[in-house]
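Dumping the structure here so I can ask a few things about it.
What you see is the complex with one protein chain gone and the rest in place.
Naming follows writing order (A, B and C), and every chain is counted from residue 1.
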Amino acid sequence: MQDFRTDMADERRDIYKKANNLENEIPGIKCAELQKKENVKLTVVDILDKQGEKALGKPIGKYMSFDLEKLNLADEDEIEDISEIISKDLKEIVKAQIDDDGEILIVGLGNQFVTPDSLGPKVVSEIEVTRHLIKYAPECVVPGARSISAVAPGVLGTTGIETFEIIKGIVDNVKPKLLVVIDSLASKSIQRISSTIQISNTGIVPGAGVENARKELSRKTLGIPVISIGVPMVVDLATITDDCLNLFITKLQDEAKSNDYLNTLKNQDKYEDIKSALIPDNYNMIVTPKEIDELIENMKEIVARSINYAI
Amino acid sequence: MQDFRTDMADERRDIYKKANNLENEIPGIKCAELQKKENVKLTVVDILDKQGEKALGKPIGKYMSFDLEKLNLADEDEIEDISEIISKDLKEIVKAQIDDDGEILIVGLGNQFVTPDSLGPKVVSEIEVTRHLIKYAPECVVPGARSISAVAPGVLGTTGIETFEIIKGIVDNVKPKLLVVIDSLASKSIQRISSTIQISNTGIVPGAGVENARKELSRKTLGIPVISIGVPMVVDLATITDDCLNLFITKLQDEAKSNDYLNTLKNQDKYEDIKSALIPDNYNMIVTPKEIDELIENMKEIVARSINYAI
Amino acid sequence: MQDFRTDMADERRDIYKKANNLENEIPGIKCAELQKKENVKLTVVDILDKQGEKALGKPIGKYMSFDLEKLNLADEDEIEDISEIISKDLKEIVKAQIDDDGEILIVGLGNQFVTPDSLGPKVVSEIEVTRHLIKYAPECVVPGARSISAVAPGVLGTTGIETFEIIKGIVDNVKPKLLVVIDSLASKSIQRISSTIQISNTGIVPGAGVENARKELSRKTLGIPVISIGVPMVVDLATITDDCLNLFITKLQDEAKSNDYLNTLKNQDKYEDIKSALIPDNYNMIVTPKEIDELIENMKEIVARSINYAI
Partner (left out) sequence: MQDFRTDMADERRDIYKKANNLENEIPGIKCAELQKKENVKLTVVDILDKQGEKALGKPIGKYMSFDLEKLNLADEDEIEDISEIISKDLKEIVKAQIDDDGEILIVGLGNQFVTPDSLGPKVVSEIEVTRHLIKYAPECVVPGARSISAVAPGVLGTTGIETFEIIKGIVDNVKPKLLVVIDSLASKSIQRISSTIQISNTGIVPGAGVENARKELSRKTLGIPVISIGVPMVVDLATITDDCLNLFITKLQDEAKSNDYLNTLKNQDKYEDIKSALIPDNYNMIVTPKEIDELIENMKEIVARSINYAI
């Protein structure tokens, strides 16, 4: 399988099509775009069958990505607007999985002390939990309110425990009917950092974005449906250098100033020695906008409200 | 049983002795004091049997409380000194429960966003976890290193889930041999706020200090030994007003200016209407030193190092 | 002069009237109350002349205090509502001092790392400053926009410099036409902690609430008008014990169970030894609601929006 270096289904589709010179849709994939609002674009990628699954390296299911433009400048009204738009689609996805009163557990993955990995825990702290009220103070909730609980399990590096092990334990004890998991993702596009939300009705592999791959959270492993909400927070520096060199060679070709060697080099990921010369060993270099702290605050608000409104 | 309004075993002993006019030791209790260092005093209360358990309202076991004077002014050297003193006693307690290589899970109770309730999560973030290294990168740890993991499960009010339910789930999956639980406690003494550490070899009831009582974490409920490390972080305002009125009547008596009514009133907790006039309904009023943020930072360092050195 | 132990003009008026058994208004004082909204009450105290100034120990001017009920439970809509109400009155006060385009410097006093002293710096971080845009990027602001700048000068204990010295230096260089100062205050009422806003058109003495008195920021010392916005953040523990004992004696009197000695004691602040027995020397004990962190977040929003809307 291709190494996509992105967790975004729509980016994988683009890469696959380009790499395979496909003009038409990839077999097993359906895709639609929708301008929800002047600055909110929705791309829906449906992975329909095993063939599509194999092409994109992601499980069968629906992947909605909302691109939010100029989010760092969004004011309170705009945040509210966007949250309402997203919550409607999220509500549909939730409805397709469980009853209106089915208990939900929200899980915020990531390390709250590492800025680009802190979205999950931050969102969890804004979720309106009701499970304890229903249990211990039913007079404080409207009758028939859905039971909501929320946890931020931390990351392997600070707990020493696989996220899956912690969540499995909680699911076994709390017995929710649905899991909603929030995580940071990797993207190939700098513009999408903290500016795009991908919602899918399939599970998630914790740390896929910024840590090593770990055991997935999904219906297969947990026995209940899992909706995942992911936001690209980093672009790997190696991705950027790759893009940079490809753009460079394309430009040389366009200007008829390339040569045979360069032509064979392109799109072949053979720049390992350049990357290793650029990127020091001991560190995990990421590219991020300087405005990241502000972007995360706005994104946290949008994701938290979308969830609170939807459930 | 008496309402002690304190989680500290030595304070309960004092209150019980005074309330029952005991000159000698309470049956079923043993107590010793030790000046460990100029500014570190250790009080050990042993609850020996059911009689002692009933008197103090705490389970049979050993309760060590370390009083640290002028902790807000402690410098790096002093923090290191105190940590070493405490870690030695903690090591003994751990040794009495499990083998040198028995796996330990550290649990930091409390809400990190509420200053006087944030000690547990803060300590957890300083624990040197090894469980994942032993499992996935054994070359990074010394051979025979003890497996350590650490979690901060959050509080009922923000997760919607009982702390016990979360910890039970993790214990069932991770299967540690010992739990070390860090929590905020209530004390009757203003001086002890963030300046005293109580270590006991019995379990703990999460939120006893600052929230309503919940299901205990103990060998009985979890099947493994539990060591608890508690630090008084708040004094209830009602406790202060009680103390204030008692001191006042004592003073009047001393000066022969009391009267019969006052004499019967004393020590009887009948000031409910005064307290309700002073303390507004909607809030949970606490008394805290203005220097609390600094005190917590120093205390966090001491507890974290004591644990890291001991295990 | 009486030691009021509160910075709130309306509380001082109550204390003065009670202490002097006044049924009518204090000479030199005018007072009015206004229910602005179900949960927003405004009390306006006007100190009209030297006589009023002497009685309340505060300079001639207008003191508006807005009491906000159940602020810890306020949602986004309510915060917006309250902010609009307050901003209208604040706008009037600003208008009375300077032209619509007169430059304003906002100053947030206090220590951002000490929770009950952090309101000023927190509000400053939410102020929409325009001075640099008008100077360097005039195309980014609407024509005729007022020049706004904002600083958080820190506190004497962490800078080593008097707040007055820092502000004087900045005022001399930036030359604003008006200063708006935000600070934490002391109150005698627990209910008002982070739930009341006092706006006055007189200066302020930095640290009056939670530190020792320092050189005032006022038209007299700075040469420009100063509007101060203060929020009670702490009640001194000594204040509580006083109130407690007074309530106690009142109650005994009501029940005809007092005696001559107690009657003379009342309202005389002679409980120094009780207070010193209760309150340890080395610490500055304060009473605060456990929900303080949440209250401050809501209050920060209200004060920041009130200012942003008003100017």
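Annotations for the structure displayed:
Convention: a residue touches a chain if its C-beta (ideal position, glycine included) is under 8 Å from a C-beta of that chain, and two chains touch if they have at least 3 such contacts.
The shown structure was predicted, so the numbers you read here are calculated from the model rather than taken from an experiment.
Shown chains touched by the hidden one, complex as a whole: A, C. The residue from C:I60, C:I85 or C:V151 that touches the chain not shown here is C:V151.
Note on the undisplayed chain: of the listed residues A:N39, A:S125, A:T241 or A:N308, the one touching it is A:T241. Listed for chain A, the residues touching the missing chain in the whole complex are 70, 72, 113-117, 190-191, 210, 234, 237, 240-241, 243-245, 247-248, 251-252, 257, 259, 261-262, 271, 273-274, 277-280, 282-293.
With the whole complex as reference, residues 113, 124-125, 129-133, 147-154, 156-162, 165-166, 168-174 of chain C touch the missing chain.
In this section, only the chains that are shown with their structure count from here on.
Here chain A and chain B face each other with the same set of residues for the most part; over half of the interface numbers are shared between them.
Rounded to a multiple of 5, the C-alpha superposition of chain A onto chain C involves a rotation of 180 degrees.
Between the Cα centres of chain B and chain C there is a gap of 36 Å.
Averaging Cα coordinates per chain places chain A and chain B 41 Å apart. Across the assembly, chain C contributes no residue in contact with two or more other chains.
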